[in-house]
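Right after this comes subunit A.
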Amino acid sequence: MRHRISVVALTAMVGVFLLFGGTALAGDTIKLGVAGPHSGDLASYGIPTVHAAELVVKDINAKGGVLGKKVELLVEDDVCKPEVATNTATKLVGEGVNVVLGHICSGATKAALGIYKEAKIVVMSPSATNPSLTQSGEYPNFFRTIASDDAQAKLEVDFALNTLKVKKIAVLHDKGDYGKGLAEYAKKFLEAAGPDKAEVVLFEGITPGAVDYSAIVQKIKRKGAEAVIFGGYHPEASKIVTQMRKKKMKTIFISDDGVKDDTFIKVAKKYAEGVYATGPKDVSKNPLAIKAREEHKKAYGSDPGAFYDNAYAAALALLNAIQKAGSTDYDAIVKALRTNLVDTPLGKIKFDKRGDAIGVGFAMYQVKDGKYVEVK
Partner candidate 1 sequence: MESVLDIKQLTMDFGGLRALDHIDLDVKAGEIAALIGPNGAGKTTFFNCVTGIYKPTEGDMFICPPGKKRERINGLKPNQVTEKGMARTFQNIRLFQNMTVLENVMMGRHCRMRAGIPGAILRNRATREEEQRVVEESYAILKKIGLAEFVNEFAKNLPYGAQRRLEIARAMATEPFLLLLDEPAAGMNNQETKELDELILRIRSEEKISILLIEHDMKLVMSLSDRIFVMDYGRKIAQGTPEEIKNNPAVIKAYLGEDIDA
Partner candidate 2 sequence: MNTIKELKKSFLIALWFMFLTFPIMVIKVNTVEQTIDWRWNRLAMVGIFSFFASWIWRYLLQRKEMGQKRAEESETPTLTFQQRVLQNPKFTRPALVVICIFAAIFPFYFSMYQVNIMTTALIYVILGLGLNIVVGLAGLLDLGYVAFYAVGAYSYALLNVHFGMGFWACLPIGAGLAMLFGIVLGFPVLRLRGDYLAIVTLGFGEIIRLILENWNEFSFGPSGIANIPRPGFFGIKMSIHQSLIYIYFIMVAMVIFTIFVVRRLQDSRIGRAWIALREDEVACQATGIDKTKTKLSAFALGATWAGMGGVVFAAKTTFINPASFTIWESIMILCIVVLGGMGSIVGVIFGAGILILLPEYLRAFSEYRMLMFAAALVLMMVFRPHGIISAVRRTYQFEGSPEKKASS
């Protein structure tokens, strides 16, 4: 009997030790967590971020690290699923991470943020565009190097109404988190512009992955829409555009940065010509962006993928903030992020109170001769 009690006591002691021991041990390196989808069908949105982080960290460590310590990468997969994201977050927190670069999808980010918030860890996403992430005030520890959906929708609507001067607009989305959110903002802005300026003739969600979109295309035609604003990703966009053009419809197609992807042009080919899409401001002239691109080509033998520049910028911003803050203290890092300008591939940026980057914006692109060209 006495023996059993001692076992229990020992167990409890070890337990307590493990409970509090984890965080106390982390001190000899700066730990940068990277979370996002690294497997599954959305992997192509997550892996470029890992590459960006690897390159930035290699660079900084070569220069002596941050605050005299080496930076260590902790890469974890969240498959873009909220429930897996909480597993990932607890894993990273348990491993004593100092700052996190990620997550990629808005839903997964929201699910994980609570855990980081409690653990007082700053999170910076290169790609989560859901407006409430910064606008709700629920996530003081969240920052991002990408503009939010509403900014993007505003740009699309302004462009359609003021530059293209179209009036009858069909707003479509793919029923997804990203696409539908964007489409709703677009609708809101269109309605705000007043009935004499703009008319939403159609607002509908299409079924992603369907084999044929002719019914919705006919509907667009019947409603007499002059332009389509589409919220969603390129596979659906290319199917709709292709079917519209095959039916000899000249309806203008405006979409988002889920479509501003070279795959879209590759798939839709000649039908992609003339399609508008918003995307992060063209940074091809920025020296840091050129450098980041070259590094990637050298290290991985290919062009970087989605959100690479944003991720590169976020990694730089995070590590710079730690350096400027002089410690890994949460409040100090947040303050540093808000006050210090940092040079990134996206330009010189700092962050506003809500966590959005100042100086990062969207621009409108158009497909011309099989390439996305910025519309001035």
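Selection rule, in plain terms: all candidates are chains of the complex that A comes from, given by their letters.
Everything below uses one rule, namely that a residue touches a chain if its C-beta (ideal position, glycine included) is under 8 Å from a C-beta of that chain, and two chains touch if they have at least 3 such contacts; residues count from 1.
Please read these numbers as outputs of a predicted model, since none were measured by experiment.
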Exercise for review: Have a look at 1 or 2 and point out the one touching subunit A within this complex.
Suggested key: 2
Check your understanding: For subunit A, which residues count as touching candidate 2 in their complex?
Key -> 11-12, 14-16, 18-19, 22, 38-40, 43, 76-77, 81-83, 86-87, 90-91, 93-94, 106-107, 110-111, 114-115, 118-119, 130, 132, 138, 175-177, 180-181, 184, 205, 266
